[in-house]
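Take a look at the structure below.
Shown here: the complex without one of its protein chains, the others still in place.
So that you can tell them apart, the chains are marked A and B in the order they are listed, and the count of residues begins at 1 in each.
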Amino acid sequence: MLDLVHLVLFTFLAVVAVAIIRLKDLFAAVMLMGIFSLLSASLFTVMDAVDVAFTEAAVGAGISTILMLATLALTDSEEHPEHNKFQAMPLIAVVLTGVTLVFATFDMPRYGDPDAPIHQYVAPYYIEHTEEEIGVPNMVTAILASYRGYDTWGETTVIFTACVGVMLLLGGHAIVDRFRRRKPPGREGEP
Amino acid sequence: MISHLIPRVLSKLLIPLIMLFALYVQFHGDYGPGGGFQAGVIFGSGIILYALLFGLDEAKEVFRPRVLEILVALGVVLYGGVGVAAIFAGGNFLAYSALAHEPTHGQHLGILLVELGVGTTVAAVMATIFFQFAGRGRTDD
Partner (left out) sequence: MIEWGLYNYWVVIFLMMTGLYVVIARGNLIKKIIGLNIFQVSVIMFYVSMGKVRGGTAPIEAAGFEVYSNPLPHVLMLTAIVVGVATSALALALVVRIKETYGTIEEDEIRRIEADEDAS
């Protein structure tokens, strides 16, 4: 069973998503994305995922809004209707896929079911043994850094790589030249 | 240019608190919600707030891009280094129990250092990415 809170928050989330895709003004759409993130953060809180909620609130409502706004400042803040005409084909494809997926959900475990397969394998081990093996009360931290340390190590590397990518894309010649340890080549006949 | 007097004064009060809170989240992650990822993002948003209100050049004076770039790599190296240290201490890669005499102490130490590595990388990455985006509009004019 879902509580009323979950039901209302899920519905709000869907409504905000529709509002985002209908907006032509990208500035408003980005602002609504912030609200969307905040709504999902509150949903994560009521679903007991406090760490995820914390991250989503900090990232979604903070950093990613700022980055989107920075991009809008460098590009266009308006979606041009003449390039974005309504097309029937994508809508049909998406509705068909959605209906198929909804049909598949009837075999899924119900919301909050303690006997669902996801709660049967490694998760009970983590919950029972975190105290004695790691000695850290927050199981999420224990799994993140210790049991699943390899995963997190990989994720950190991905963040590092994304940063290098952004620097190469936007930093331009300055960065490449600096890592080659030589002066930038004189452009247009500069000395 | 608009002077942004009130936001500037307020942010001078707020930014130290934001960074202090980030450190709290960083080192209290074992006991409550939080950890390296969240702390890094909060610390990064503190830097971004400073850059938004006092201008990019001012922010680059305080948080030098060269230092941030080194920190981006340093966090990853710290994470990997803890893993390698565990190998030298006689365990497997990233098996922190070998780091101290008591296995749980080793785990504590390992988690603390690894989270610190994650936090460093994430904070520096967020600030660097913002500096790159913000610096783009002006250099090519």
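In the analysis below, contacts are C-beta pairs under 8 Å (C-beta built on N, C-alpha and C of every residue); 3 or more make two chains touch, one makes a residue touch a chain.
Since the model is a prediction, treat every value here as computed from it, not as a measurement.
Shown chains touched by the hidden one, complex as a whole: A, B. On the side of chain B, the interface with the absent chain consists of residues 31-33, 35, 37, 40-41, 122, 125-126, 129, 132-133, 136, 140, using the contact rule stated above.
Remark: the residues of chain A touching the chain excluded from display are 1-2, 6-7, 10-11, 13-14, 17-18, 20-21, 26, 29-30, 33, 36-37, 40, 43-44, 47-52, 55-56, 59-60, 63-64, 67-68, 70-72, 74-76, 79-80, 83-84, 86-87, 90-91, 93-95, 97-98, 101-102, 105-106, 108-114, 116, 118-119, 122-123, 126-127, 130-131, 137-140, 143-144, 148, 151-152, 155, 158-159, 162-163, 165-166, 169-170.
As a convention for this text, only the chains that are shown with their structure count from here on.
Rounded to whole angstrom units, the spacing between the C-alpha centres of chain A and chain B is 19.
Those residues of chain B lying in contact with chain A across their complex are 25, 29-35, 37-38, 41-42, 44-45, 48, 52, 69, 72-73, 75-76, 79-80, 83, 94, 96, 103-104, 107-108, 110-111, 114-115, 117-118, 121-122, 124-126, 128-130, 132-137, 139. Within the complex formed with chain B, the residues of chain A that make contact are 50-51, 53-55, 58-59, 62-63, 66-67, 70-71, 73-74, 132-138, 140-142, 144-146, 149-150, 152-153, 156-157, 159-160, 162-163, 166-167, 170-172.
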